[in-house]
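With one protein chain held back, the other chains of the complex are shown just where they sit.
Take a look at chain A:
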Amino acid sequence: MSWLRRTSVALVGIAAVLAASTACGGSKSDDDPNAKATLSYAVWDKNQVPAMEKLAADFHQSHPNITVNVQATPWETYWTKLKAAASGGAAPDVFWMNGPNFQLYATNGVLKPLDDGTDLSNYPKSLVDLYTVDGKTYGIPKDFDTVGLWYNKTLFDAAGVKYPDDTWTWDTFKAAAKKLTNKAKGVYAIGSELTSFQEYQYNTIYQAGGHVISDDGKKSGYADPATIEGLTFWTDLIKSGASPDLKTMTDTQPINLFESGKLAMYYGGSWDAAEFSTNGYTKSRVDVAVLPQGKKRATIIHGLANVISAKTAHPSAASQFVQYLGSKEAAELLAQSAGVLPAYNGTQDAWVKSHPEFHLQAFLDQLDYAVPYPVSRNTAAWQELETKYLTPAWNGQTDVATAAKQLASAMDGALADEK
């Protein structure tokens, strides 16, 4: 066999492999509403998987020709996996979307706009707005969440501190924190978490009168002295010993410390109700109150939406499923079994009643002054900077104000790149 023949045989082989691989990727869509279809539905919260499966089964009852496969990916890898899948044109048919990632996906053609006249007045306007960009809405709100002050009643009783209520201010909080800290027993008042800005820093930033990003989404708010005050709230707790230091919180996450009775308080989202009601330790020992008040009252409000992939092979089936997920009956099912606040107006009471052991009304009481989760076109880019620049401040290596100002200029750069 000559060299040329050998090479050509190899090339034919390569060509065959390539042809086969492209053939698999390019299956054509069928848009017949009665065609049999199997949809993939990607979610990240393991606590909600049983509820999502229940919804999928319920939907299958009324739409026997459509089967939905719930695919759970842990939060830690959800976005990495989704981004890779979307780049390869193989995103799930329907998936969960959040505020920080929405605009990037929507403006790059990954999501299919809602074009079937969904009645969006059934959902809070702030959530519909979160999933609207350039005048088009891409997602039907699924649930929403606010942040509250979870506390361990046993530890409060042991320290002789009154339970938190709506009269609490930052000063009350700090005074209580001092009493709740018990070095000898390894008990801290609270963990100054660095990895969940939604539950920690953003709340105190707005309570101090600061802001994360300007209203037009073009400038960082981290250089604002009020914003820095909101950050100092947390670093002061570490300095005073009321919170474990960053090294301890790296080894054991604050939520795990709270769930094992080492933290007296925990700033947690409404979604934590599902977690705390199933955990043997917290089930009977914790309760929740509204966040303590700073210069003003604030809590971050955010909600998820169900979105459809622009490249789905079954657009009509996917659309029917998303409509169902946005329906009142789905919302009620969600409230009872998923343990999250459904977005459909008027169905939230079912959620409050689903866990009578907790004062869940606290999350709804804060709606009047809730602040929308700060986002821009490519939120993830500057969210990474937030952690990167604030880590030394949390670790006590740099002063918070310096770190915040460096973060502000880095974030301004990232925002300028968004175009």
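In this section, contacts are C-beta pairs under 8 Å (C-beta built on N, C-alpha and C of every residue); 3 or more make two chains touch, one makes a residue touch a chain; residues count from 1.
The definition used in the following text is that contacts and distances are computed from a predicted model.
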What name does the UniProt record list for the absent chain among "Ferredoxin reductase", "Sugar ABC transporter permease", "Pyruvate dehydrogenase E1 component alpha subunit" or "Cytochrome c oxidase subunit 2"? "Sugar ABC transporter permease"
Would you indicate which residue among A:V70, A:V110, A:I213 or A:A242 is in contact with the undisplayed chain? A:V110
Contacting the left-out chain in the complete assembly, out of A:N47, A:T250, A:S277 or A:S337: A:T250
Positions on chain A contacted by the hidden chain, ascending: 1, 6, 9-10, 13-14, 17, 75-76, 79-80, 83-84, 86-88, 104, 108-110, 186, 194-196, 246-248, 250-253, 256, 378, 381, 384, 387-388, 391-392, 394-395, 397
